[in-house]
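The other protein chains are all here in position, but one chain of the complex has been omitted.
Letters A and B mark the chains in the order given here, with residues in each chain numbered from 1 onward.
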Amino acid sequence: MAKSILKRVLLLIGTLLLVTLLAFIAFSVIPGDPTEAVLGLEATDAQIAAFRERMGLDLPLWQRYLKWLGEFVTGDFGDSFNFDMPVAQLLLPKVGATLTLAALAFALIVVISIPLGLLCARFAGSWPDKVLTVLDQLAMSVPGFVLGIGLMYLFALVLHWFRPEYVPPSAGLLPHLWYMLFPALAVAIPKSAMTVRLLRGSVLGELGQDYVRTAYSKGRSRSSVLWGHVLRNAMIPVVTFLAMTIAEILTGSIVVEQVFGVAGVGRILITSIGNRDYPVVQAIVALVAIVVVCCNFLSDVLYRVMDPRIDGR
Amino acid sequence: MPKLLKRALLLLVVAAMLAASLCACTGGTRPSTGPSAPAQSGELPTQPGAPDGENSVTVGIAQDLDTLDPHKAVNAGTSEVLFNLFEGLVKASPDGGVIPAVASDWDVSPDGLTYTFTLREGVTFHNGDPVTVEDVLYSLRRCNGGENDGVPIVSSFILDSATGESLIRSIEAGEGNQVVVTLAEPRLEFPYFLTAAHIIPADSGDTIGSDPIGTGPFSFVSFTPQESLVVKKYDGYWGDPAHLDEVTFRIYTGASAVNSMVMALQAGSLDLVIHLPNTYADQVGDGAVLQSTMKLVQALYINNAVKPFDDVRVRQAMYYAIDVPEIIDMVCDGAGVPTGTSMYPAQQRYFLPELAEVYTQDLEKARQLLADAGYPDGFDMTITVPSNYAQHVDTGVVIADQLKAVGINAEVVPVEWETWVSAVYRGRDFQTTVSGISASDMTAREMLVRYASDHSKNFINFSDAEYDEVTAKAQTTLDESEQMELYKRAEQILNEQAASLWLQDLCELVVLSPELDPDSFTFYCTYVLDMSSVRFK
Partner (left out) sequence: MKRKNWYLTVGAALTAVMAAWTILGFFWTPYDPSARSAADKYALPSLAHPFGCDYMGRDIFSRALEGAGTTLTIAAAVLVIGFVFGLLIGALCGYYGGAADAVVMRLCDAVSAFPSILLALVAIALLGRGKYNIIAALGVLFVPSFARLVRGEFLKQRDRDYVKSAKLMGVSDLRIIFVHILPNTWPVLLSGLTIGFNNAVLAEASMSYLGVGVSPTEPSLGYMLSESQAYLLKAPWFTAFPALVIILLILGVGLVGEGVRGQLGVEP
């Protein structure tokens, strides 16, 4: 077990190096380099040479990667071309907003999907299951941003439950969280639908297993079997799925942030892409990739820890 | 320093449509279409402050601030807001003139070359320090390129845009609290140029961008890119104090900027929005709605240096092919004012309304001109538009559709505003673009001299010998009526040559929340958002 996890950790480090390398290379092979963007068109050759040397652009690619990686690890993401400030300083408040959104969305997914998934499985084939299955399929078909627009219309413009304008954390934690609840719902609902589907299938699969029949034959009640035995096993794929969902929550947030005007990573990413502000885009891409890789790792490890049947091959 | 270089050439001149100017010169009709009529002007202020007791407002702006350094601001939208923090020796007055600010008065020598400014007593910076001659010398010299290898960073100070030579010969201390500025050539409009030369504390060049200290009615509190700029009332202000204690400028960017602002208005979370396209008039909640024009020229700006647009017949054909009244109908509900040249109607003395009648839609003529130019079947082209300005995007879409009739296949390419500035305006890497250009210093000169063939702001690469001659002569003359005739001739040339497809001065709205006194909003002839006069009812 320990050996297997060690192996996974080594693999994780390898993958992390690979994704950062990809993120680095993508922005190093682009036509032209940051020189023009920073110095402008009127720069002299001497200025350009001095700038290239200062920025280390005259070094070979692999040295630049190591240098960049070293700085990246220590939290130095370079300077934004567009805003007169370091990328790290620019991103810090945005990362906070996006993480809040992602955390809320994740909590909502868990709160919504686990009871509903169990409900579906418990009443499989009867009317609550059928209704939920149809709703589920519908929810899965609504893109997050379309749902966001819908929520905005209903809750902000018609019901006036919230003002359709971003409330930064500086305006108070509770108002901030209340506002973020709606974009979080837009992210969470489609994902919850998938989780419900998965949990239902997983529980039903477990209910057909031998050990369940054995438990029944020993005279255990249906709910005691469900809660005592089935749930633990049925949760395995769900937990690993949820760990992997974090990545999708982050992506979903990028678009949904735009609907709700949340000043998060997605918003600055879109702006920076439009402006070709490469240091910002590069930092965000690398950060997101790291989060995703770590989530996949986590899901993998959880899977192994929770289900002893899987050997450490 | 690199950023300095980059910005030296294009200070404050580009105005996108929302980041443009407002003024009472001709526009500024008030009150208007707001569902709830604004209060009677004679009403006494019974409620000093918002219902919640806080004397603060939130203003929506549709453009991020590119810098807090007033000398380096490129975007008109930035200088519009920074007007509240900084002042020059003189500043813009609502009626389109200049009024003394940090200077209390000034004299001009008969040859028009020497200006002597007397500093006002009792003007202090936001940190409490009095403004001294040293501060003024430092600020003016910095604007004149003191920290930029001698190339002025206030663009109207540039005499020769090829070499970066300055119009200003010297900036020296005079007797007592006087400052003497000597010019290389006379300029009737020189005081107007000085509205961009804001006074900052001596030697604060390295810190002004993060810690903006000026002499204006508001002082800096905080700035978060893409979120907000917060300013508060400066109690030590020399002039009429601001009515509000705190103003938050909330920043909206990207393609959804206007959408978000409209929704925020509907929900009542914004107190004031300027530069709102007038097509949103009926969706802005129950506030007062004031209508005005933007004091800019919206045009399909054409890169005259690239094929096929280097042929005047092609440009004229395109002008005949489009239907300007329909564009105005679509993007301004018919309320924009057609222009026909690079001049907006608020410049009453210079504006030639008849030029807007020259190119009325005539598809036959357009096809003939295209055929003469060798493009009987039309051609493919791109229209670059700044994506944060829905009206420019929509105008591009309408033009693209209208051009189809003569076989021209135009693709509309939206770009971020910052990309528009760097690639289109600065880099001149475009075929055509829809945008709005206004005058940073309120002068007719600013709208016209920029198209002289070697001018650094001639982003459309227009080149015409007569035009160069006329504008050069107009600049140096000391005879105002001669200058006016020369500028009018320049306007005609821009129309005759179809240097670009001049469209309109856009109509726009200022929306104030019901709690604010709509009569307290001051319209200016240029892009200034003066928050010091705004107050609650």
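Points worth noting:
In the analysis below, contacts are C-beta pairs under 8 Å (C-beta built on N, C-alpha and C of every residue); 3 or more make two chains touch, one makes a residue touch a chain.
As the structure is a prediction and not an experimental result, all values here were calculated from the model.
Between the chain not shown and the residues B:208, B:244 or B:262, the one that touches is B:262. Touch with the chain omitted from the figure is made, among B:330, B:371 or B:484, by B:330.
Screening A:5, A:59 or A:140 against the full complex identifies A:140 as the residue touching the chain left out. Contact residues of subunit B toward the unshown chain are 254-256, 258-259, 262-263, 266, 279-280, 282-283, 326, 329-330, 334, 385, 387, 390, 393-394, 396-398, 400-401, 410-414.
The missing chain lies against subunit A, touching residues 15, 18-19, 22, 26-27, 30, 130, 133, 137-138, 140-143, 145-146, 149-150, 152-153, 157, 247-248, 250-251, 254-255, 258-259, 269-270, 272-274, 276, 278, 281, 285, 288-289, 292-293, 296.
Everything below uses one rule, namely that only the chains that are shown with their structure count from here on.
Considering their complex, residues 2-3, 5-6, 9, 64, 66-67, 209-210, 224-228, 250, 252-254, 256, 260, 263-264, 266-270, 387, 415-416, 418-419, 422, 426-427 of subunit B touch subunit A. Across the complex, subunit A meets subunit B through its residues 37-43, 47, 51, 82-85, 90, 93-94, 152, 156-157, 160, 163-165, 168, 258-259, 261, 263, 267-268, 270-271, 274-276.
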